[in-house]
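Just one protein chain is left out here, and the rest sit where they should.
Should a chain be cited, it is by its letter among A and B, assigned in written order, with residues numbered from 1 in that chain.
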Amino acid sequence: MSRRVVVTGLGVVTSLGIGKDEFWKNLIQGKSGISKVESFDVSNYSRSFGGEIKNFQPLQFITEREIKRMGRASQLVIAATELAFKDTKIDAGHLDSDKSAVIIGTTMGEANIFEILNKAWLERGLEKVDPFLVGRTTANLLSVNLGIHYKLGGINLVVPTACAAGNYAIGYGFDLIKEGRVNFAICGGADAFSRIAFTGFARLYAMSADICQPFDKNRKGMLVGEGGAVLILEPLESAQKRGALIYAEILGYGLSCDAHHMTIPSEDGITRCIQNALKETGVRPQEINYISAHGTGTAQNDKNECIAIKNVFGEHSKKVAVSSIKSMLGHCMGAASGIEAAACCMAIKEDIIPPTINYQTPDPDCDIDCVPNEARRTKVNIALNNAYAFGGNNSCVVFKKYER
Amino acid sequence: MKDKIVITGIGVLSSIGIGKDAFWQALEEGKSGVKPVTLFDTSKLKVKMGAEISDFNPGAILGEKGLRNLDRATKLLLCTGKLALDDARLEIDDINSNAIGISIGTTVGSLWSISEFDKSALRDGPHFVNPAEFPNTVINSPPSQLAIRLKSKGPCATISSGFTSSLDAIKYGIDLIRNRRAQIVLAGGVEEFCEQTYLGFYKVNFLAGVKGPELSCPFDQRRNGVILGEGSAILVLESEESAKKRGVDIYSHILGFGTHFYPYAINKYEPQGKGLKKAMKFALEDAGASAEDIDYISCAANSMQDADAIETASIKEVFGKKAEEISVTATKSMLGETFSAAGVLAAAATVGAINKDFLPPTINYAQKDPVCDLDCVAVKSRAARINKAVVNAFGPSGSNSCILIGK
Partner (left out) sequence: MSDTKTIESEIKEIIAQIMEVEPEKITPSAKFVEDLGMDSMMALEIVAAIEKKYKITIPEEYLMKLATLGDVVAIAQQFIGKS
């Protein structure tokens, strides 16, 4: 069996807005979701900015009793799913558990709970730590909590492939629907703002002191963010039957591994990844209108990504629009590629490409069209979503406009 | 037509044996991997036992260079990967590298690393953490480090689904092959023995030795909790066609897979086994097999009161009358509860059973529980021809997966 797969619902919880409408409105206005970090004390850090979501009210989506038993990342992904269900007008109670999938990506799982636990461990000793905390830290709980919240069974797992996790989740959901194993897939990613991630990136000198400037000559690094994003995937036939709004079709995806270094990317790995995506979907480089770049804003990533794009697109690399919404959100870790996938879907639906903000000085090493500072109205027929993770786990998902 | 998937190489690191041959031998002898914990201090706890891999010496398998910053889970996996590769007579080079993928199940893989990194930041200040330890804090670190060491450039995936992680990772690997994203996949799982997991299980009353004897005795009346273990295993998967082309021996076929998450509650087993029954049924359907075809079931039974009873009842319902004729073993009686690695370790054990014509025993079995009354191959292994076997993995919190392996 080989069925066509479409995206019929979007749910996002981000520092640029909660729910796809607010998020998209702020995205195309080039707003910034970056602010001073408040969730922990940064006074003895050399950095102090990040993309925290300051207005997230979990009680709007989850009961108090449930909130007590789960970490922030689970809360973010459940909220995103609630929004996605509302968006596509589906009642979870009507889903067939035998033919459904919940696949969620993450980088740090429930890192917040770890952080509480570690602090208590150091201050009071492990024996005095709340017994239930450890049981709530495992990464698989993101999808488990989602399944329990909706009383939805079926295929249920977490793909913790760090900064590419959302794409991996969406890709696997695509496979499952295409081959007929499931008729409904909730796919996305979530990560809560993590002190551990913040510490690590700062220590690697990979973090900017204030703004994220992908592709800019003077870019100083990434910023840590947080978020939750969920895409609802269905077979085309079911979506048509129930008259669902179709954002985009997923044509396929490519994966590759650098097999090079845990943190230093390889342009060969990401070139092959894009090539794999194009090979699988039969899409030619000239047909692509938009690339949602991984674009973290680090010297290395942006340079390598541009080399890879040139390798694949040749002359056409000057004509394809490449923007990084991490310029506005920071790097939301496991949620990043999920949020970026949602942005691709919106770009296709609205024919508007979100900008790369904070762009001031061109870099000859990054001489692609990065849609600087202002969103652009233009037909978006096919979009690629790039995401490259620690460990050289690379992914690229291909989205296409669906027209009857 | 779906590609037939075969196993052409096996790498195992377990508390009862290092390497596939030692592992299979130990299973046949009914060896126990359980002993007093050495990796950390248990003096303040009521329990003292674990199934650690004693005298773990990664340098002996991998050479000494490049291991310095790697955590235990990563080193376990690298060793397993090397052993599996050698066993499959597979050499990775520039020509085949893009076609070789990795799919590993691990859930708490980097728990120790995450914890240590964060604690050092809290103790010494964020500027004085070791930057080289940061990459260990991401859950996909062990499989990615394996890819770096092997230079395998095909898709590299990590799956975290708790107790079913490694079986789910095997399924993901099978899908990579069938969807033509990889030709050969090193699929399996790893979980290291660490204080954080031990204490976590202790605190939610999962460990044996508090309410009863400190034993891993699945199906036995005295069972009162698990003995935590560690381990890693990798199965080299490819299509039958690919194996024939390479001219390598085939250990077994993977005939079917089934999975079903049943939403119930965190850290509590769903008493009716609804998810487990579905997982087994789906696996049989996927393989085009019936209960009659199955000779052996490698159980997930882990010495927890409810788990073992639930599995027994579920097997009886799914297999009907045939359940009385099928032998069912709990290898966790020997290996302890290895969490994410449990599924693949049980699968590797089952491949051994199929190839060496024996049924691994359920050791420490002394007192019968009428509720767990299937033939659990008590105490000693038995010779037997196994054509088709089922391997279960399930846990509290709702995950259930099942794989069908045949000659």
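Everything below uses one rule, namely that a contact is a pair of C-beta atoms (placed from the backbone, for glycine too) under 8 Å apart; a residue touches a chain by one contact, two chains touch by 3 or more.
Here the structure is a predicted model, which is why all the values come from computation and not from measurement.
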Sort through B:44, B:65 or B:321 and give me the one touching the missing partner chain.
B:65
Option from A:106, A:137 or A:263 whose C-beta touches the chain left out
A:263
Hidden partner sits against chain B at residues 64-66, 68-69, 124, 127-132
Identify the residues of chain A touching the omitted chain, counting contacts across the whole complex.
203-205, 261-264
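Definition applied: only the chains that are shown with their structure count from here on.
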Mind checking the centre-to-centre distance between chain A and chain B? Centres are C-alpha means, answer in whole Å.
30
Inside the complex, what are the residues of chain A that reach chain B?
44-46, 69, 97-98, 102, 106-109, 111, 114-115, 117-119, 121-122, 126-127, 129, 131-132, 134-141, 143-145, 147-148, 150-162, 168, 172, 175, 195-196, 199-204, 255-263, 269, 272, 276, 280, 389-393
Can you list the chain B residues touching chain A in their complex?
44, 97-98, 101-102, 107-108, 111, 114-115, 117-119, 121-123, 125-127, 129, 131, 134-135, 137-141, 143-145, 147-148, 150-162, 164-165, 168, 172, 175, 179, 181, 195-197, 199-200, 203-204, 259-267, 275, 278, 397-399
